[in-house]
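All protein chains of the complex are present and in place, except for one that has been dropped.
Chain naming follows the written order as A and B, and within any one chain the residues start at number 1.
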Amino acid sequence: MSRKTLFIITLLLFFSCASLWAITAEEIIAAVDANTSFASSHSSGAIITVDRFGEKKSTFEAWSKGDNTSLIEFTSLAERGQKILRTGSSLYLYYPEADQLIRLQGAALRQSVLGSDLSYEDMTRESSTLASYDATLEGEDVIDGIQCWIVKLVAKSRSSAYPIQTLWVDQERFVVRKGLYATAAGRALKEMEVIALMEVGGVAMAKESRIADLLKRGSSTTMRIESIEIDIPLPDALFSLENLSW
Amino acid sequence: MFLLRLAVKNLSRYTRRTIITAVAIAMGIAMYLAVDSMLLGAAEESERNLKWYETASLRVHTTAWWEDRLFLPLDEAIEEPQPILETIHALGYGAVSRTRFSAELILGWEEFGEDGYLPVEITAIGEDDGTVYRYGATLAEGRFFNAGEMDGIVLGSWLAEDIGATVGSSLIVSTRGKGGFFEAFDAQVVGLVNCPNPNVNRTLVMMDIQAADQYLGMKGAVTNIDILVPDREEVQSVQRTLSQALSSLDSSVIVLTWKDLAQDYLAIVSSKQGGSSLILFLIFIIAAVGISNTMLMAMYERGGEIAMMRAMGMEERRLWVSFLLEAALIGLLGSAIGMVLGALATLYMVEVGIDLSFMLRDLDMGFRIPSVMRGAWSLSSFIVAAVGGTVLSGMAAVIPVRRALKSPITTALVRL
Partner (left out) sequence: MVRLEDVSRIYQNGQSVVKALDRVSLSVSGGEFLSIAGPSGSGKTTMLNLIGCLDTFDEGELYINERPIGGMTNKERTAFRRRHLGFIFQSYNLIPVLTAYENVSFVLELLDMEEKRIKETTLHMLSEVGLAGLEGRRPAELSGGQQQRVAIARALVKEPSIVLADEPTANLDSKTGEEILTLMKTMNERRGTTFIFSTHDAMVMEYARRLVLLHDGRVVSDEQRGS
């Protein structure tokens, strides 16, 4: 062992001690992002919104291709035929009763989808979390008996909806089990919990998750995936504007 | 002169019929004048209350903000308000910057008895706001927030009543900052204003502009600059002057008048005005039918006389003048009585007014008036009504007179 080699080992040891864990926050988040992106998908599910006026369930069918092409069609009675199309950074809404196509831009994207805790911009979010957030590893925790990493994400700019996110990431399967979303001053706004997981194409993903609005007591949105197929061939025409009014 | 005398004498011949017709016209005209006075009074007061509490006279926005105004987009704020303010001040007008943003008031049950939230528009104002607006005198309870006070808000009294807030109530304000990030902060109601503009009372939430700047990440940007134009100056011409002056400074901004900002109000006013025109129209129809009928009967009864005059060689022109004059005199008589009644009604409207507090509280009529609806004097309406009543009455006689003059002289003579 040369002096040089010894020096390198010492250095490595020093660094691994300094960073306590073998994995970095960036690596965890990158792994989570990778687990939630598919070449294509076709799914169906439900959004259940609970607020002080009661509960409302909307069902949908969704298709996606790549990271930024997707189509959602609502199938529940009240909003049957309403569609949301995302192509690139554009978002379109289609209302069948009025046969009306609306392009959402700017501040309009911040409106809520069907009165839920989800907004249209949530659907156009960058697929790479690390592009918008700085990640630091805060520690470990046990959620429902599962060992999780606690990763704190701090928004790089003011254009991210949540200035601070804290995510609990399953250490084995790299799926988010719980998230806490807060203002820059640290006031918690929303809490997300994964209620059920499923296995798709060999990776774990949330089957049912619930977002609670911490400011509006008793108000929450549950998102449930009933079925999903991934990496299936989908025609490009499916995501065209013409297709919306069909 | 002779024709006028003849017309007057002919009128005196059917006193009853003349009076009934004239009174019908008079009632119509009086009603029109009363409604018109009421609408005018409401419009004048509304305009004042709009300018004093809601829109100021002129407002500067960025063009992009104005296009997207439904969302009150902070991203389209005026980044450098200072040079604009200075330019406007240099031209001698009062101007203040404000930031308006949408937010939700989150009400906790500990304070309000039940959980709730309410979408609102918050207006952030500076210490100098009083140089343009007049909230100072409207404070009903508590105090205004101080400059830089991070958690003080002032509410319109009706809004406070609706949500059950009083001075000292605390709540959470949840909103999105410039760029779109979520922000939420605690706030306390420090004062309530009771403003003569019901729209303001129903919706107003105000806070300090420095505090808002910090919460929303504005970094000195504001959504609008509001300008006071003295009453004696014409708003439109000041708008042009300012547009000119600002165009070299910041090409992204536009200067809007209170009319651009209060479209809802103008729409209401014009529809109400449409209503009053409709009344006017109906009155004139009534007058026309009444006069027309009266003249038709007169022409019929006086067929022989008319034939005689025509036989004597009286020109059609003179016959026309004589009969139209006769009809116009009924209109004039009606207008005169109508103006007296209308003046009495207007006097009542101006001095006493109609108390609408029972409905204004809950019903948005579009008018920015407090509980009592007051009238206003309008010389032009009186002139319009009188001239209109007289001229139209004359015109209503055209058909009967034409009919009388078309029939051959000989047949009319035979009827004698």
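As a convention for this text, a contact is a pair of C-beta atoms (placed from the backbone, for glycine too) under 8 Å apart; a residue touches a chain by one contact, two chains touch by 3 or more.
None of these values were measured; they are calculated from a predicted model.
Participant: Counting the whole assembly, list the visible chains that the omitted chain makes contact with.
Facilitator: Result for the missing chain's touching partners among shown chains: B.
Participant: Pick from B:S12, B:S248 or B:Q263: which residue touches the chain that isn't shown?
Facilitator: Going through B:S12, B:S248 or B:Q263 one by one, B:S12 is the residue touching the chain not shown.
Participant: For the chain that's not shown, point to the residue among B:M150, B:L266 or B:I409 touching it.
Facilitator: B:I409
Participant: For chain B, which residues touch the unseen chain?
Facilitator: Given the touch definition above, chain B has residues 2, 6, 9-10, 12-13, 304-305, 307-308, 310-316, 318, 408-410, 413-414, 416 touching the missing chain.
We take it that only the chains that are shown with their structure count from here on.
Participant: Would you kindly tell me how far, in whole Å, the mean C-alpha position of chain B lies from that of chain A?
Facilitator: 51
Participant: Of all residues in chain B, which touch chain A in the complex?
Facilitator: 68, 71-73, 75-76, 104, 106, 108-109, 115-117, 172, 174, 176-185, 217
Participant: Would you pull the chain A residues touching chain B in the complex into a rising list?
Facilitator: 52, 106-108, 110, 121, 155, 157-163, 181, 183-185, 187, 189, 215-218
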